Structure formats: structure tokens, C-alpha cells
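Provided herewith is a single structure, encoded as C-alpha cells, for subsequent inquiry.
The complex appears here without one of its protein chains, the remainder shown in place.
Chain nomenclature is as follows: A and B, assigned in order of appearance, with residue numbering initiated at 1 for each chain independently.
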Amino acid sequence: MPDKPNLRSTAKAFVYLAPALLVLGTFTIYPIVESFLLSFYTDYDYFHDRVYRLGFDNYLYLLKDPEFHLALRNTAVFVIGVVPISIALSLGIALMLYRPIPLRSFFRTVYFLPTVTSVVAVAVVWRWIFHSDYGLLNFGLGLLGIQPVRWLTDPRWALPALILFAIWKSLGYNIVLFLAGLSNIPETYHLAARLDRAGPWRRFWSITFPLLWPTTFFVSIVSIIGAFKVFDEVYALFGGSPGPLSSALTLVYYIFVKFYREQDYAVASAAAYVLFLITFLLTVIQLWIGRKRTAV
Amino acid sequence: MIMIRRIRFVLALGLILVAAACGKPETTPPAPAGSDKSAPSSAADETDDAAFPTRLRGPVEITFWHAMTGHHEEALKAIADRFMAEHPDIRIKLVGQGNYGDLQEKLTAAAKSKTLPVMAQVIETWVTDYQQNGLVQDLTPYIEHPEIGWTKEELEDIIPVFREANRWDGRFFSLPFSKSTQILYYNTDLFQERGVEVPKTWDELRQAAEKLTFERNGKKVIGIGFENSVGWQFHMWVRQAGGRYIDEATGTVLFDSPEGRQALDFIAGLFKDKIARLAGEDQYMSNPFGRGDVAMYIGSSAGIPFVAKAAEGNIHWAAAAVPAGAKRAVPFAGNAVAVFDSATPEEKLAAWLFIKTLLNTDNTAYWARETGYLPIRRSALESPIWKDFVKDHPANGVGTEQFDAGFFDPRIPGFDAAMKIVQKEIEAVLLGEKAPGAALPDAAAKAQAEIDRAKARSRE
Partner (left out) sequence: MIRDALSRGTILFLLSLGAALMLLPFAWMISTSLKAPNEVMLMPPKWMPSEWHWDNYVRALTMAPFGRYFLNSVLVTALSTLGELITTILAAYAFARLSFWGRDFLFSLLLGTMMVPGEVLLVPNYVTLARLGWIDRYEALIIPWTASVFAIFLLRQHFLFVPKELGYAARVDGAGDFRFLWTIMVPIVRPAIVTIVVLKAIGSWNAFLWPLIVTNSREMRTLPVGLTAFTTEAGTAYELLMAASAFVIVPMIVLYLLLQRSIVEGLARTGIKG
């Protein structure tokens, strides 16, 4: 194996790389750049590849478009509604599942089930559960003496319904990540703490939680980024609409509407780059805090 | 945890590289300088009137995009199959595109990507836009052709409200295919039980809804229902109140008027008093109506088969003419067929021959009988197929009694966008999120803006 690259070895390597590069070049790298440029086209005929004017109009349009603001706000509410609850619940369940307990593998299987199923298919089931007159959920609430809620047709309840569904769907995946994180904590710490007669809660807060911090942080970033991109859930839960009065319009749904329903490619690209900017910033923050933590 | 660290490393690298990648926009291929900037549109169409072939020289396949599903789709297929048996050199490829919204999106996208089919089901309000962009074929030369066209009688046999809806400055860019109107569906069991007569005026409608809203065995019955797309029905209510909606010639929005306000207040009042509901998650009113959850509703006559199916084994029902307000006014809507200009002359000819068959007296009667749409020809109303059918299915005949009060939506660019806004504002009113007094001027102003924008765009 030659250690120094030469023309021959480079040519050979590119034969190996060619299939992947062809696909990635066409469908990943080119569109990233193209989409970025497109977001600055203000007067254009995209199918004939003609651009008459460039500028920031599309971003300014987003800045002024009340629908876009609504989408941003809804997405933020969705992220705030889903991520903390999902993380707290999945951490709790992971802690319970971590050590031997009867039926452990059964529980793991069950909790993970929603994660592998098609969002769209299972959303059809949830739509039925959320039905205001004949849904299981309202029936259950009725047993508790709570008035039926119009989950999917009341603009105030559409987002909570979406959040509930998303938490259910995301738990399993987060549990698996937490279990992986927990198995990396050396047993000796706990033994030492036990010798010091530290109580269970103290042991959790002073050992498990800090040592699990990288995992927790990682899970939250992955969840936040994932939640920012929510689309399938909305489309399927509200039958191809963004909910009553657009009350469940999310960022990606907005992009979808602009691109697919209104053929406004430039604004769709600009909105997609706003999404990119958000996920990018989140990643930067993660790197920054992550580094700080390891330094401590 | 190793994996996680690795991924962080990846992301760190990514930061640098994305920044680097974005800094080099020259990697995009240069845009080829096109030459067809000023594509010929309407001017060319008129010159080739005489030039089109009237006989096929070989086998032709034509793609027909439609929005029919279930039994409707089967009936359409049956007509196409019969046609193909008579014309062995023409193959009709039917492509279902989901609902009308999907169809419209696909057509718009296809127009942009130059992948339009030969023909499609269209709604007349879309056609103005298509015509202005030179996308649709003018069918007048085919209709008037002495050999392959229609006779004057055949053309005039088409019911006027349908014919005029497809004529632009005397030229046909589409032809009426599946036509429907609004009718009043009512649950005869509940009407009998509560002692309610079929309402004929707004006041009677309201009183009926009040009487029909009640609770039975813990199950709530609501007096009157509206489709989720109630905004599209608003035109009817405004006309019934004696007002005007949107002027087709000038594109001026006129519904922010005392009559418009009266219409909106009337509907909103029903919701406010909880004697009306939307279809909501039941999607279409036929579903809750068929279950007996709603005692009556005003909806499209195209929904008859769906009502019949949903009601089967649950309730008894009938249909009647829509009650009148200050005036009688009933919309005739539905869809038409159009041929796209991008098709080859041979394909266009084959499409015309198919349209001629699709819209003949027998087929329009057959189509109406199978789907619940209205026949588009007077001769079909007299045909035995239709007469026998209406005898057994009186609901299907209701629509034909309203031709004299018929109107159709203005066919102007931006109409659909304007209707989306009207829909949104009205929905906000009915859900109690906005006051009618605020919603009506908002809807009018925003609808006007959409129409003006569309007008400006098509002038470019």
C-alpha cells in the first residue's frame, strides 16, 4: 500500500469513489449550493435557468410574512413542548430499565416500538384516538369528568395534540440513547459512593447526572434539531393541512407549502436556509458547551 | 460515548467546511442563455386554426389527469374503455391525481417543468390563468369544424350556465364535464320526529336548525352542518342576501357590503348559538350526516353517493332545493376538461375525439347516473337513462330544478388564492376567533390584494 499519494493511486481511488460522488455531488452538494443561490433570486425563471435580479427580497419577505412568523412561533412552541418532557420521561424510564428487572427486554421492545413505525401510519391511528366525538382520548377524559376537547379542530388544541403524539413517538429512541450512556458509567463510582453511605438521590445528583451529562446534552440537541424539522406528523395528523387556522403550521410545513403548493422556490429556499441557520447555531452552542463541560 | 465524541468531531469539521463550500458559488453550472424568452402564446393559436390534422395517422396514446377516485374512477374508466374499443388506434391513459387540490398542484408543477399531460380535468377558474399563459388549446376550431366538430344544435344542447362557464370572449378553452350544484340534504327521521318542515327561507332554515338541535340518549344532534370549505360557499350566501361578490370583468371585490355582512352574520349566528357545526375531523359533512349527528346540511350535489353510502343502515334522508334569502341564487360548480397546448397535433385530435364521446348525450347521462353529477345536456335530461334514474333517486333531480337561479364563480386569476383567504377569515369567525365585523373587511382587502397580485403577474 503506497503511503504517499501519486497520480496512479489517486486515479484508482476515484474509481472507487465515483459512484458515491456522482450521487452525492448531484443530489447533495450541488443542491446545497444551488439552494443557497436560489434564496437570493428575486426575479427568475427557474425552469429556464434565467435570473433577472438578485437580492435579499426573499429574506425580507420572510421577515414580513405573518405566516412565516406563525410557523416559527409554532415550531418553537412545539420544540419547547416536546423536548424537555420527552427527555425527562425517557431519562426516568432508562434509569428504571438500566439494571436487571423482570421483563426488562420486553419493556425495551415495547418502548421502542413507536420509533420504528411509520409516522404517517401511526398518525392515522392517533387521528382516530383524538376524534372529538368518538375518540378514545376524550372518552378517557370523560371518565375523569373532563369535558371533551376538540383536539384536532380547535386551533388552541391542535399544537398540544401534535406535541402529545410527538412525545409518544420519540420516547423509545431517547431511552435507547440514555441506556447507552448509562452503560458507559463505570460501576466503581457507585460502589465508592455507596461506601460513603450516600443516599440514592444524592448518588443520582452527584454521580449519575454529571456523568450522564454528555449524553443528556447530546440527546437534547438531537431532539431539538429533529423537532425543528417536524413535518410528517403535521401532514398526517391534520389530513394534509397545517391544522385549523394554520395552528399547527411548522417551519418545514411552511417550506413545503411555499415550494410545493405555491411554487415559490426562492422563498422556500430562503426559509430552508433559515432552518439551516437555526440548526447550525444549535450545533455551535452544543460544541461550545460541550467543550466547556469537558474542560471542567 | 465514543460514538458521540466522534459525531461532535464530524460536526466541528462540518462547521468549517460548510462555510468553505458556501464561499464558492462558482461551482454552480452557468445558466444557459435561453432563446425562448418571449414564447409565442395566443397569437400562434389563431393562425393554425385550419392547419390541424383531422385524421389520425397512427396509434396515439393520450394521458388524462383526473381527480376521480372509487366508483367515479371506475365509471370514467368504463367510458374510456368503450371509447377505446371504438377507436383502436387511441389509447387513453387515465392518471388519478388524488383530489382537486392535488390535481391543481400537480398541474402547476407540471406546467413549470414542462411535463403537462395531453388533457386534464380542470376547474374553470383555473382555466383563465392557463389561457393567459398559453397553456391550454383553444377548442373552438375543433368544435366548429364541419367534419369532426359539433353541429350548432349539439353545442346549444349544452345547458347555458355550463356552456357560458367555459367560454372566454366567445372561445372555448375547456368544456363542461362533471357539474354539480348545492342542495339541501335533510334527515327525514329527525325532521318527522321534531315536526320540522323543509325550510324554504333563511328564517325557516334557522328555526329548523334550532328545533333540530337536541340531545338524545347522551348523543348530541346538531341542527345544521357546513363543509369545512364553507368559505367557498360564501358567494352563494352573499348573492342570496342580494349582494355582489367579485366582479369578473374588473376583478373588484364587492362582498364587503351590508349584504355581505348580513350573509356572514347569518352563518356566524348559527355557530354562535351552537345550532351549527363544521365537518371538522369527519372531513366531509356526508359522514356526520350519515351517522345522524347532524340533521341537515347544504352541500354539493356531487356528495349524493357519499351521503347514500354513509346513511345506509343508519338514517333515512332526502334532498330539496336550497332555501332562498332575499333572492334565489344557487351556484353551479364542478369541473371541465381541457387540452394542453403542449400536446402534439395528433394528440390534440385524439383528445378532442375523446371529449366528443365523453360529452355526448348517452355518456353524460351515464356519467350523471353513476356519479351523482348533473347531465350537461338538455337532451340527456329527456333521455330514458336519466328519467328512470331520477324516478328512483329523486335527490339527483333536485339540482336540475335550480338551473334558473344558477350562477358560477368569477373566472379570474387569483380567485383560488382569494378564496383561500375568505375561507380562512370565515373559519376564524365560525371558530369564534374573530368578529364578523373585523373579518369581512379583512377578507375583502386581502382577497383584493391577491387578485391584484395575480393580475399584475399575468400582465408581465
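To be clear about the criterion, a contact is a pair of C-beta atoms (placed from the backbone, for glycine too) under 8 Å apart; a residue touches a chain by one contact, two chains touch by 3 or more.
Please read these numbers as outputs of a predicted model, since none were measured by experiment.
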> Which residue among B:Gln104, B:Gln121, B:Asn166 or B:Ser286 touches the omitted chain?
Replying inline: B:Ser286
> Which one, A:Ile32, A:Val51 or A:Val77, makes contact with the chain that was left out?
Replying inline: A:Ile32
> Hey, which subunit A residues sit against the chain that's not shown?
Replying inline: 1-5, 9-10, 12-14, 16-17, 19-21, 23-24, 26-32, 34-36, 38, 46-47, 92-93, 95-97, 99, 101-103, 106-122, 124-129, 133-134, 136, 139, 168, 171-173, 176-177, 179-180, 190, 200-201, 203-204, 208, 218, 222, 225-226, 229, 231-232, 235-236, 239-240, 252, 255-256, 259-260, 265, 268-269, 272-273, 275-276, 279-280, 283
>> Touching residues of subunit B against the unshown chain: what are they?
In response: 3-4, 6-7, 10-11, 13-18, 20-21, 65, 69-70, 95-99, 106, 110, 112-113, 115, 218-219, 282-284, 286-287, 291, 306, 310, 313-314
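One rule holds for everything that comes next: only the chains that are shown with their structure count from here on.
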> Which positions of subunit A touch subunit B when the two form their complex?
Replying inline: 29-30, 32-34, 36-37, 45-51, 127, 130-133, 150, 152-155, 181, 184, 214-215, 218, 239-240, 244-246, 260-261, 263, 280, 283-284, 286-287, 290
> Which subunit B residues qualify as touching subunit A in the complex?
Replying inline: 1, 4, 7-8, 11-12, 14-15, 18, 21-22, 24-25, 27-28, 31-34, 36-37, 101, 105, 108-109, 112-114, 278, 280-281, 283, 293, 424, 427-428, 431, 433
